[in-house]
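Only a single protein chain was left out; the remaining protein chains are all shown in position.
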Amino acid sequence: MDGWLRAEIIAGGIATIAIYSFLWKENPFYRFFEHLFIGMGVGIGIVVTVRNFMWPKGIKPILCGAGLMEPGPRESYGAAYVLYLIPLMMGFLYYAIYSKRYRWMARIVIGFSLGMGGGLAFKGFFSEYLPQIIKSFKPLVVWQAGGGLDWMESFNNVVLFFTLTCVMSYFFFSFDHELPVIKQASASGRWLMMVSFGAFFGATVMARMALLVERLQFLIEDWAPAALPWLAHSGGGGG
Amino acid sequence: MRKRVIFWMTFIGGIYFFLEFMLPAEIWLPQSLLTWLKGDGTGPLARNMLGDKGFIFGGLHEDISNGAIITGVMALGLGLINIMRLHGVRLAKLRKGWVHSAGLIAGMLITIFVGFWHWGSPESVTGKLYGNIIMGTRGLFPGLSSAMFSLLAFYVATAAYRAFRIKSGEAALLMFSALLVMLGQIPHGVVFFDAIFRHGPLRDVSIIDIRMWILKKLNVGAFRAISLGFGVAGLAMATRMWLSMGMGSFFQDEEGK
Partner (left out) sequence: MGEAREKEFWLLRVDRRWVYLAVAIALAGPLIFRWAMPPAKIGTAEQFFEVAEKIEGGDGKLVLIAMDWGPGTQAENKPQTEMLIRHLMHRRVKFGVISCYVLAEPFLLNLPKNVAADLNEQYEGTGKTWEYGRDWVNLGYRPGWTIMVQGLAKSEDLHDYFKTDANGTDIGEIECMKNVKTIKDMPALGEFTGLVGAVQVWLQFFNRQEHRPTYLHGCTSISIPEAFIYLDSEQIAALQEGVAGAAYYGQLMTEKYVEKGLGKEPEKASSAAVAMTSLSVAHFVIIFFIAIGNFGVLWPRIRRRLGGGTAS
């Protein structure tokens, strides 16, 4: 096994054990690695963002457009790219938050970002929910190709429609639930939601346990043979 | 004055994307006007904003998008500054927990240093340090992240033991549904169910099919209703934010000016 790969696996295993030490009780070993995690996370965010976006798509076009830097062999940046200075300067307004006198200027760029989100929400809503609404209108009586009634499909569509309307009626807060129909529908919706929440819980168990199994698999199949060579299985570490 | 500036900047932030969605891809213009605007066809207006039939509203979409992302990305430094203010001061004054703060700052600075230093040379020592030890798929950072998330598995187990009580009919239904879904997604569940119901009326029914029916019919109906509800609420909130409605305190500083 390559030295760097072995070091990588050993470091990953030590980090994992440090975090799991919290299960016994809170301790300085865990706390140190927790802080290390936060610091590395911030560092990675900065490195990856600057390297993958800010430099090639932000700063380099400005410098090339202003003639301060030569573009790459297949690149060309017109003078108009200097206009990217405008969003760059706007971004600097975030840092006005540290000044008591000019703090209000940070709200300009925050408001701008909020406004963007608001504008994008329209397309997002219609793209996502219109097909949902359309597909909710399923036939309650389904006929087979040969002419007979497809009982199973009809039943399924009735169940889906009934569940949808009952659960929606549970969330109608704009009018009174005293009408017997609305009251019953709302009560049924509550029960039907429990089925959905149960499905969520069942899925959650799988999700959480999968995370633990992956870590245990790493510790048993990769870390143990790398850190404790006499435990190496034949064929080396696993996936 | 400040209020007005903030209001209009908020509105301008959203108006492009709103119009870009609402307006057709090409807004018709009379041919004579189109020809006059195009000129010799080499100007930026002709190249980006004018099509065969009219005005392309989203002609500069890519550059506008890049600009919007650049503005957002500039906020990264805020996190860095806040970390230095909190942990840097703790380290400088050797307050309680300074060792951990030292670890945080060291981790951050080392990651930034090797991340930028190795740029373009992954086989160098710094490249290996960044690509293997720090960011390797089995390295430090992925290991820490995975381990943090995997702690939840233990908490699910203790929550199942201490908190999940079947105290009502609804709770019983929730647990029953969860049981069916859980058993239907694991190989042992299939074996277990088949073993119990091998001879009864459910002998031709598979727990996998029961799970799929719950997810595809009952769950879709219920969750779609919930999803539609918060989708509409989300749109309403987004509209309120865009139009700065009910945002009085956002325009004021702490003194209420």
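A and B label the chains in the order they appear, each numbered from 1.
By our rule, a contact is a pair of C-beta atoms (placed from the backbone, for glycine too) under 8 Å apart; a residue touches a chain by one contact, two chains touch by 3 or more.
Since we're looking at a predicted model, the values are computed, not measured.
Q: Thinking of the complex as a whole, which visible chains are touched by the chain that is not shown?
A: Touch partners of the hidden chain, whole complex considered, are A, B.
Q: Can you tell me which of A:Phe53, A:Phe92 or A:Phe171 touches the chain that was removed from the display?
A: A:Phe53
Q: Of the residues B:Ala157, B:Ile210 or B:Leu243, which one touches the chain left out of the display?
A: Answer from the full complex: B:Ala157 touches the omitted chain.
Q: Among B:Thr10, B:Ser101, B:Ser146 or B:Ser244, choose the residue that contacts the chain missing from this document, as touch is defined above.
A: B:Ser146
Q: Give me the subunit A residues in contact with the hidden chain, please.
A: Counting only subunit A, the missing chain is touched by 23-24, 41, 44-45, 48-49, 52-53, 56-57, 72-75, 116, 120, 123-124, 127-128, 131-132, 134-136, 196, 199-200, 203-217, 220-221, 235, 238-239.
Q: Given the full complex, what residues of subunit B touch the hidden partner chain?
A: 25, 58, 61-62, 65-66, 68-69, 72-73, 120, 131, 135-137, 139, 141-146, 148-150, 153-154, 156-158, 160-166, 175, 179, 182-191, 208, 212, 215-216, 219-220, 223-224, 227
Here is the rule we use: only the chains that are shown with their structure count from here on.
Q: Counting in whole Å, what is the centre-to-centre distance of subunit A and subunit B, each centre being its mean C-alpha position?
A: About 4 Å, centre to centre.
Q: Inside the complex, what are the residues of subunit A that reach subunit B?
A: Residues 4-5, 7-9, 11-13, 15-16, 18-20, 22-23, 28, 31-51, 53-54, 57-58, 80, 83-84, 86-88, 90-92, 94-95, 97-98, 103-104, 107-109, 111-123, 125-126, 128-129, 132-133, 136, 156, 159-165, 167-168, 170-171, 189-199, 201-206, 208-209, 211-212, 214-215, 218, 222.
Q: If you look only at subunit B, which of its residues touch subunit A in the complex?
A: So the residues of subunit B in touch with subunit A come to 2, 5-7, 9-18, 20-22, 44, 63, 66-81, 83, 87, 97, 99-101, 103-112, 115-116, 119, 128, 132-136, 138-156, 169-171, 173-182, 185-186, 213-229, 231-232, 234-235, 238-239, 241-244, 250-251, 253.
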